[in-house]
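Every protein chain but one is kept in place in this view of the complex.
Entry: chain A
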Amino acid sequence: MLRSYLPALVFVLLGAGIGTLFAFANRMLGTKRRVPHKADPYECGLPSEVKHNFKFGISFYLIAMLFILFDLEVVFLFPVALQLASFGTFALIEIGVFITLLAVAFVYVWRRGALSWT
């Protein structure tokens, strides 16, 4: 069964090969003229100050949390969607209840303003 994934492995290796080839060829072929200022991060005019513990707006974190909620919804819908024809009305009602519950959460989140970008 796992054997049917073998081509995918070949694709992954080929992709990695291309990326590595480009990086390697660039290192071999590229000109080398080091100037200290070349190693500065890009900035337009001002000297650049960058830290890796950069803080971001809270909206980004909210979106990430909402994503977990709604992506789980999608994940749970897939198995029901597959067997919808064989389970019929039972599955339909299940989907209805599930989506209604999520819709309530969605309306709540919307009303609280989590979806408005500030």
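A few points about this structure:
Note that a residue touches a chain if its C-beta (ideal position, glycine included) is under 8 Å from a C-beta of that chain, and two chains touch if they have at least 3 such contacts; residues count from 1.
Keep this in mind: contacts and distances are computed from a predicted model.
Chain not shown in the complex: UniProt lists it as "NADH-quinone oxidoreductase subunit H", one of "tRNA 2-thiouridine synthesizing protein D", "NADH-quinone oxidoreductase subunit H", "ATP synthase subunit c" or "Sarcosine oxidase subunit alpha". Within chain A, the residues in touch with the undisplayed chain are 1, 3-8, 10-12, 14-16, 18-20, 22-27, 29-34, 38-43, 48, 50, 52, 54, 56, 59-60, 63-64, 66-67, 70-71, 73-74, 77-78, 81-82, 84-85, 88-89, 91-92, 95-96, 99, 102-103, 106, 110, 115-117.
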